[in-house]
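As structure tokens, the structure follows; a few thoughts come after it.
The other protein chains are all here in position, but one chain of the complex has been omitted.
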């Protein structure tokens, strides 16, 4: 596996598209752990998380060719991962989702880096858990309104109104 | 008797040409090498043992079964790599081995796939199991053939010229693989490479014109040429060729003052094939 250690993610992905099993294993070694950790923060059932991770990498193997070489491979994998988790959660009790506990922020990294002690952080912390969950699912997890609704177990319309309310509150605090 | 393969006075003809005529030999657990020139009947014998062909006359026993009546029982315990096997275009390694696994009556999908993965791993192709067979090198393709022959852990494995057309390094790796396979099975390996036989077979059988002209250990095959190989500055004997040192290496009936040299398995094999010429020359 050492020969692959120096390869960049896009190079690995290209090799995976050609059916290179060892490149795939290397990619898995790099990306599976953080994906497991991050998905575990969305879903408390390790069995469900494992299934989602499994589906994610099967999808990576099969659709590696579809990756267009733009942006981070990690972001692409996350996009698949969170959706596979959604697929797994479909029809399961929503108590599994702990999303409400956490908070979220703008996807722009520059903003995020200053967030902890900045005003935006404070503002976010003031949001109700319901509003925070919506911001997290749409902005940080990159889900569509409909997908966010599925993850949180609420109708898409509710996601939209909560998002509007969250934006209004943030604007108020930051003004 | 521990003979797992018994061939007794077997004949087989195709139209007017006689491929096997009164062939007899036995084989047991371990690797048995089947030597012979092209047209000696090696492939016919292999196909007969694989139950693809039926003998015209004579008696065959495979793992204690008679292929005439218990063909199915034999096929369930058989792994067979035909000579120059071809593969479906567009099949990946896994798909092809999986296809053969279905033909070997492995019904349960999960268990079958596990077994397919096992044999692919055994021949060292796990990394390319998702690749199309036609994109693989010749040596790798040959290993695909061996992988399918190992499905279901067969008691009898027939490999028809598995080393033909491989480069020396690939041949070495094949020997390691085949000798591992032969540790607890009966493996019959046809080849015209005497080095293969010398290196990995416990027993050797030499075919000539559809008959068995020798059966024994490679050491005994070498012994056939003992006292019949010598070196001389000029061409002599029935078979003779110039060696790297400039002298001629001769096989046949040496003159009284000849400088005898230790024979190789190949010397024994060549002597067997051209034995009648040798006798005629005496």
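The first chain written gets the first letter, and so on, giving A and B; residue counts start at 1 in each chain.
Criterion: a residue touches a chain if its C-beta (ideal position, glycine included) is under 8 Å from a C-beta of that chain, and two chains touch if they have at least 3 such contacts.
In this text, contacts and distances are computed from a predicted model.
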Among "Zf-HC2 domain-containing protein", "Coenzyme F420-reducing hydrogenase gamma subunit", "Aspartate carbamoyltransferase" or "Putative effector of murein hydrolase", UniProt-listed name of the chain not shown: "Zf-HC2 domain-containing protein"
Touch as defined at the start, partner being the missing chain; which of B:27, B:78 or B:265 qualifies? B:78
Tell me where the left-out chain touches chain B, residue by residue. 47, 50-52, 72, 75-76, 78, 80-82, 85-89, 91-92, 94-96, 98-100, 102-107, 109, 112-114, 116-117, 129-130, 148
Please identify, in ascending order, the residues of chain A that touch the omitted chain? 9, 24-25, 28-34, 36-38, 40-41, 46, 50, 53-54, 57-58, 61-62, 72, 74-75, 78, 101-105, 107, 109, 112-113, 115-116, 121, 124-125, 132, 136, 140
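The rule we apply is simple: only the chains that are shown with their structure count from here on.
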Compute the distance, rounded to whole Å, between the mean C-alpha positions of chain A and chain B. 57
Taking the complex as given, what residues does chain A use to touch chain B? 19-22
Listed in rising order, chain B residues that touch chain A in their complex are 126-131
